[in-house]
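Worksheet: the structure to be examined is printed underneath.
Every protein chain except one is present and positioned as in the full complex.
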Amino acid sequence: MNPEPRRITTDVAIVGTGLAGFAAAVFCLDRGIAAVQLGHAGALTYTTGYFDLLGYDRGRSIDDPWRALADLGATWPGHPLARLPRSTIEQAFRRFAEAIGDLGIAYVPPGATNVRALLPTGLAKTTSSIPRTMAAGAAALAEKKRTVIVDFIGLVGFSAKEFVTNFAADWPGLSSAHIGFPDLDGGAEAYPEVMARALEVRATRERLAARIRAVVGDADCVGLPAVLGVHAPDRVHAAMEELVGVPIFEIPTMPPAVPGLRLRELLEQAMPARGLRLVSQHKATRVDLRPDRIDFGYRDNFGEVVIEARTAILATGRFLSGGLVAERSGLRETLIGLPVEQPAGRGDWHRDDCFDVRGHPINRSGVVVDDDFRPLDHDGVPVHPGLFAAGAILAGQDWVRQRCGAGLAIATAWRAVDGVARMSGR
Amino acid sequence: MNFDADVLVIGGGVTGCGILRDLALRGIRGILIDRGDLNSGASGGNHGLLHSGGRYASSDTETAAECRIEGEILKRTAPQAIDACGGLFVAVEGDDEGFIARFAARCAAAGIDCAPLAVDEVRRSEPAISERAIAAYAVPDATVDPFRLTIEQVADARRLADSLFLPHTEVTGFDIDGGRIRAARCRDTRSGEARIIRARQYVNAAGAWSMAVARLAGCDDVRVLWSKGTLVIANTRLTRRVVNRLRTPGDGDILVPGGTVSLLGTTSDTVADLDVIRPTPEEVDRNIEEGSVLIPALAHTRFIRAFAGVRPLLLPTGGDGDGRKASRGFTLFDHVAQGLGNFATIAGGKLTTFRLMAERTGDLVAARLGNREPCRTATEPLPALERSSWTEPGHSARTWFAAKNPADSILCECEMVPKSTVDAVLEMAPGAEPQMPLRAIGVRSRIGKGTCQGSFCAIRVTSHLYDRGTYGGREGLGLMRDFLAERYKGTRPVLWGPQMPQAELAETLHCGLLGLDLIDARGQDGEPR
Partner (left out) sequence: MSVSQASAVIDFKAVADRLLPAGSSYDSCLACGLCSSGCPASGLEGLDPRRFIRMAILGLDAELTSTPWIWTCTQCKRCAQVCPMNIDVSVLVGHARSMWPEEKKPAGIVRSCKAQMLSDSTSAMGVSPEDFVDIVAETAEELRHDDERFAKIEVPIDKQGAFFFVNQNSREPAAEPEEMRPLWKLLDYVGADWTYGSSGWAAENFCMFSGDDAAWKAMVEKRVDAVNALGCKVWINTECGHSFYTLWKGVERFGLKPNFDYASLVTYYAQWIREGKLPVNADWNTKGIKFTLQDPCQLVRKSIGDAAADDLRFVAKTLVGEENFVDMQPCRSANYCCGGGGGFLQAGMKELRHAYGKRKFDQIEATEATYVLTPCHNCHSQMEDLAHHYGGDYRVVHFWTLICLALGILGADERKYLGPDLQDVGLPQ
């Protein structure tokens, strides 16, 4: 219909719709920077919902993340979080958790120390900030409350018995119950997403609450797989607590799971309402680095669109989100062709043991940046004065093993937005 | 716990299972043990190719003829485990013309049906073959599911003679007295528990480990060369038939369809240590580079896994140690000259000739026991267990879809394995046991064999096993971790392209969501290194 490319001009183009991209968008809007964000579904949907800051060092859990961050440079030289002052990390992390809360998913703010949060296997993990719907679980574990864990007929991959059995030694007051979810109790596969949406209906909440009440017994607390609503989890959670009469908490489940869907849908919906121009179903297909701006092209159903941006934040993630691609001959950054710091050869990408606590070298590969988080070319010079990078694409970290994914995404986004603000004169 | 039997067979590969059944058909009850599980060694680490003999026709007429005859017998007696898809030998530009010219005559000498084909006709029926093909022959190659073969043989031996299979049971020594083995001292490698197994006859069918087992009995007459072969599995079936490169055997020159996938192999490298057998990226690359000469699509297809097996090749006295040139023949050692009267070792050979190996061993053992029953494995069909089609790709999916029972939840989505299949494996598969490891369930089904290589189904199956009470403690998590770590060994060398996002997702799930990097192999909170 439009043979001529349509053009959008903006202060900053944020490429990527994961946690780093959305954090950058939040911070840009805070500072009045006009932002266009572009991306397709990525790894965000797979999150547990926990916001990790820095949870582990080679398999050892970290109680005081702030002290560990201060010491990080010694063991992880060049780690993106080791290159940021505590004040930046703290400010960014708190602001983002607060912003998400304002948008509709409340988080318990990060504290001075980490907390032990629940995993579906019946293990605990160390994290920093947890959604309100999951908070009572960490408390129940800490206080060893008498708790009944409930799972549902037809829900595959989550077992209350598994959770209870594996926590038994640590948490004696646990028991399990297996019940049917209203209208989904015929035995056919019941997806958490479907249950969560159904719980946004008042009548379904009442029916489920009655079934839960029947198995609560003398428990002081109820744990459920994460199904308490997608759009309004805090409201659903509060309503269920009131109906059941005891504190309720959620436990993350395997994909396709609700916590990631929540964040993704919330951000995709709420951010445009706050002034973000979000292009959510498309990936940039080409880039043109010009002296005074960066152009990103993408195609929609009606032809090409070009985003003309004074600055840009590359937050395209790793392999799962498509920011990096692995070829037999080596790793490549997909959009701009930035140099990727990586092990010498494919034989060095991974360790022999999959669960080696040191993690795999390939997971530390990525884009190298300067102190302003601008990607560097092979000569160590910024590729473009207005191009910044944030999140998991950065080299020198292992966010999965270190449990620092949210901290990494959010703090580096903050720093990238600092640079954008300077360039935009804001 | 201690056991008694007529015969103890050591080694749960296809030969050991074949011997167990051969004896059972003669009314002899055996106990079969393996330090790992069924097909843990070469029987589970091969192409699944039932050779027509064409592969060996140019170098070893005797082995080629044996392959032909045994292949025909198996097609008659165990058709359920065989896909008689046929095979091709194809040469491309630059291949040795002399070798090509002699091929048909060599096949004829071994009695192998070998028909020349027009190259364009071959490319019409197998479009994946390179346009650089210059010559092609059709041979009666077939594919065989070695897991189904072993499972059904063990099940039949149980039916016939109440024979028993004990997984994760390793021989640590023999009690020898008066020129006879009186007992095998064993250890349960899972629990660490000691076991004594007493039998009248002892058979060593331990494949690559047969030299070590023979030495435990004081016999130094078995000499085996370890030739490691690495193969890669493509996500899809690229050809209808087996495609062999028409040349002197080399890396990456056989592509074997295996139900819904294709297996490309193999490399051949002599190794000195059996404990570090894992496929490497370098071996995978060699296979792909060579393989894509014949099948260009291999250069950009999605591979889901690589695996390595060790061919136990008999080393002739004075041999030069080259695995490709070593004989594919086999030898039965009666160890009489070593001073033992109730011990035998069967070594060498091939998947295709396992039945013949079992027959020769059975003859010796039966004679030693005074049993006059003849071998019946060449004529007696191997009963097809309805439920052991578990290992057949696509079977589970087809059955589930036809059954229309939505309450029978799918646990492995890649291969569409439902709860009922897992339950059946737990209840009746050979080697089933309480607290059955996920790995053992995987050996007996398609669990973990698909695109995601277990990264999702491990979680679903484990939850199901906790639900049904199979696991009652942290050991279940340890077994899930062990299963995933084992799958990882196979995916690691093929992690590029679409497998890399898959691996990254697996890492976030297994560490981030499940916390499996925080526990040890027994499921206990790990001691950080």
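Letters A and B mark the chains as written, and numbering starts fresh at 1 in each.
As a convention for this text, contacts are C-beta pairs under 8 Å (C-beta built on N, C-alpha and C of every residue); 3 or more make two chains touch, one makes a residue touch a chain.
Since we're looking at a predicted model, the values are computed, not measured.
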So which of A:Arg7, A:Lys144 or A:Arg202 would be touching the chain we can't see?
-> A:Arg202
Given A:Arg94, A:His231 or A:Arg328, the residue that touches the chain left out of view is A:His231
Selected residue (touches chain absent from view) among B:Ala397, B:Ala429 or B:Ile519 | B:Ala397
Sort through B:Arg302, B:Arg368 or B:Arg522 and give me the one touching the missing partner chain.
-> B:Arg302
Those residues of subunit B that touch the unshown chain are 235-237, 260, 301-302, 393-394, 397-398, 400-401, 404, 406, 410, 413-416, 450-452, 456, 498, 501-502, 505
Residue positions on subunit A contacting the omitted chain are 1, 40-43, 45-46, 183, 188-189, 191-194, 197-198, 200-204, 230-232, 255-256, 261, 265, 268-269, 272, 278, 280-281, 300-302, 320-322
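Rule of thumb we're sticking to: only the chains that are shown with their structure count from here on.
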Taking each chain's centre as the mean position of its Cα atoms, how many Å separate subunit A from subunit B?
-> 42
Touching residues on subunit A, where the partner in the complex is subunit B = 43, 46, 48, 56, 58-61, 119-125, 154, 156-159, 161-162, 165-166, 168, 178, 186-189, 252, 254-255, 318-320, 322, 325-328, 345-347, 349-350, 352-355, 357-358, 360, 362-363, 400-401, 403, 405
Going by the contact rule at the top, pick out the subunit B residues touching subunit A in the complex.
-> 278, 280-282, 285, 288, 406-407, 409-411, 456, 459-460, 462-464, 466-467, 469, 471-474, 476-477, 481, 484-485, 488-489, 492-493, 495-497, 500-501, 503-505, 507-519, 523, 526, 528-529
